[in-house]
Every structure is written in C-alpha cells, then in structure tokens.
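One protein chain omitted, others in place.
Up next, chain A:
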Amino acid sequence: MEKNNCHCSNSIDCHTGKKKKINCLKCKTEPYEINIRENYPLCKKCFLSFMQHKFRTNVGQTKKVKKGANVLIALSGGNCSRALLDIFYQYHKGAENPKSGKIQRFNEIAVAYVDDSIITGQNNVEEIKKIVSPYNIPLIINSIEDIFSISLDENNYSNIMNIVNKEGNNKEFTLASNNNIDNKVAIKELFDSIPLIADKESLLNNMRLVLLNFMAKNSKYPVLCLGDSSTKTAIDVISYTCKGRGSSLPLDTGNESEIVDGVIMIKPGKTLLKQEFIQYNKYLELTALPDIEMSASDILKSIDSISAGFINDLQKNFPSTVTAVVSTVNKLTMDKNNYSQYHCSLCLYPIRKDSEKWYASKSITEIKDINNFDYDHTEVYKQIPQFYQYLCFNCQILMDSIKPQDNQTLHLPSYVACRFNKYKSDSSQ
C-alpha cells in the first residue's frame, strides 16, 4: 500500500534503492532515454517521431498559408534553426512519396541566411553552405548591409534618411537623396554610434527580420519559416516587454504573422523546447553553430542575455515556466482601435496610437517658472520629431539611443525613408 503511494520521480526506487524500469510513455515497450519535459519520458525512436509530430501539428494549424506555396526557411545555424531545417526537409521529402499517404503541402523549399559578420565579426558562410549542401536545396545568402539598398513597396531607392546632431543634445531626421552611399560604411557607422549592446541587438534583429522578409518576397517565396523555439519565445516575451515592445507582442511571437505584404512568417517550432532541438541534433549527429559567447560584462549590458538568464534559471526550478509564458502570450490580442493606421517605418510592426507622446506626458523635463504651477505641460509635445509618429515605441527608443558625433551624418536604410515619405504625404492629404 505504501509503495503504491510513492511519488519518487527519478528512476531510482526510494524503497529498494534499485533502479526502476521506466518505459517510454509512448511505445510503452522500450526503456526511456530522455525526459526533457520532466513528466514525459521517451525512447529515441518515439522522441524523433514526437518532434516530427509536433512540427506537423504546428504547420497544420497555420490558416493563412496556401497549399502548394514555396517556403523559405530562415537559418541562423544555431541549434533550433538547424534542427528545424532537418525536420522540415524530412516532412517535405516524406510527403513526396505518393505511397506515404501524406499531403504535399508545399511546393518548393529553400534556405535563407543573413550574413551579419560586419556587425558581429563572425563569418559563418562556409559553415552554412556545409550544413545546407546535403539537402540539395537552394541557399540564398544576403549580407546585413544589403538592408540599405532594398525596397519593400516599389522600386524606389531615391531617398535616404539622414541623422545629424542638433543643438541641445537633440537629433534631426531629414530626408535626403540617395547618393549611392557605401552600404558597408553606412551600417558600420550606424552601429558604432549606438553605445548600448541592448540597442545594437534590437536594431540588428529588426533589420535581419526585414531583410529576411525582403529575401522571401524578392525570390517569390510567400512563406518564411522562422526557427523560434518555445524557449526563445518565452525569452522574447520578457525581453520585448522590457524594451517597450509589448504592443506588438501578439504579432512578434505569434504563430503566423505578416509584416510585408505577400510574405507570411510561420514558427512551426514554437511548441518545442530548445533542449529538445539540441537533443534532436545530438541523436542525428547534425552539426550546428555554437551560441555566440559573450563576456560576463557584456551579458550585463544586454537585455536579451539578462532575460535569457532569468527564464533559464526559473525553468530549472519551475519546469513549466516556458510553457506558461508562451501560453500567456498566445492569449494576448490587439484591438485595432488602439493602433495607428501606419506601421513602424523601421521594424514594420503596428504602432500604438500616441506612442510618441507617452514619455513626454509622464515626465517633466523643463520648468519655465518654478513658482508657477499653472503651466502648459503639453508644450513639450511640439519638440517631438515628426518622424516619431511613424515609429513604434521600441524603435523610438532605438532612435534615441543613436548618438552621432558632431559633424557626422548617419544614414537609415532607404526603405525607412520611403515609408516615412509615403506616410507623410498620406497624412497631409
């Protein structure tokens, strides 16, 4: 009777001290090999099919993706996207055989890689080629600096956005004609002018995502598959909240979202833990690029790294943390009435109404007469750059963080200028 009530969770019987035989929860015949979810022990074979099954379910739940569409799979080379590429390939290949009884949902698959070596200093193009070559599928590579010469709406590269220092620690954002700037120099200068690692990371992530969407649109792939795991999603929820990006969180972390017309982003790995992807790669001996190592002092300057540490620590003590956070964010919605008709010129996500006035309305930075309490607090709204009306809250923070040196002119990509120009003329009509 006592034995039946035993709640010992590990594989050692607390009463006899001998190893208990715990079988795989799925096949119930083989002994279990891994138990990443704590209460879900699986053997190797069942684990691999579990990964395929979860992936298949997630793809099946996408509503906007049309049958027979071409898919561009974004690959960073990390454990999650590496494993997801393999799972996607197996899923696609498996359905090619008519005897399999599976539906061929997609027409053609290809891989996209953004080379950000100019910012990170790590060139992984050769490793990426090695990863993709066994699959015999197209590989599209663009460098992050190409973001300066892309056009999202129409072939309009004529304008560019200049940033210069103005009097009183303010910045001026002006439209200028594009005099064939050197993309490499422009991006290097832009990132060098941002002191904080946290802001550099945000800008790089925004630009990378826009470039991936452009690559998908330009190469006629209406579906862009991102390799986000549930662990990454949970970390993003926390770090985006801390960066003031909460207003677009349902889209940022959603299963399928669209920021560029004609390209739907899907995240079929969103219900799988990072640890599961690592295990998948281990079982199938798939090589992935190691995570970027940061020094201890740099970790303390990065909101993404601090958030990752916070979630990972909690996950160790409370194994349901990641799933709880992801299911919380899945329930969040966006009420159109609270959002502007324009999307952010930089990250392309929706802008919450009056976000540019939010900080100014919550803080007083000027005093005209210290003895006069009858003052017009709203006067400070006039000092807000017009450009901020067309940026989301997080991108406004990013723009604030850019510190051009005296007499230096920094540039923003032409798609930003193009969007700003379009919105400005729309609103003046």
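Going forward, contacts are C-beta pairs under 8 Å (C-beta built on N, C-alpha and C of every residue); 3 or more make two chains touch, one makes a residue touch a chain; residues count from 1.
Operating definition for what follows: contacts and distances are computed from a predicted model.
Colleague: Identify the UniProt protein name of the omitted chain, choosing among "Phosphatidylinositol glycan anchor biosynthesis class S", "Anaphase-promoting complex subunit 2", "Ras-related protein Rab-25" or "Cytoplasmic tRNA 2-thiolation protein 1".
Modeller: "Cytoplasmic tRNA 2-thiolation protein 1"
Colleague: For the chain left off this view, which of A:176, A:286 or A:306 is in contact with it?
Modeller: Looking across A:176, A:286 or A:306, the contact with the absent chain belongs to A:306.
Colleague: One chain is left out of this view; which of A:22, A:185, A:284 or A:364 touches it in the full complex?
Modeller: A:364
Colleague: Touching the hidden chain in the complete assembly: which of A:203, A:216, A:237 or A:399 does that?
Modeller: A:237
Colleague: Can you tell me which of A:88, A:393 or A:420 touches the chain that was removed from the display?
Modeller: Answering carefully, the residue with contact to the hidden chain is A:393.
Colleague: Which chain A residues would touch the chain omitted from the figure, given the whole complex?
Modeller: 196, 198, 237-238, 240-247, 249, 300-303, 306, 310, 313-314, 321, 324-325, 327-329, 331-335, 338, 352, 354-355, 357-359, 361-367, 370, 373-374, 376-378, 381, 393, 397
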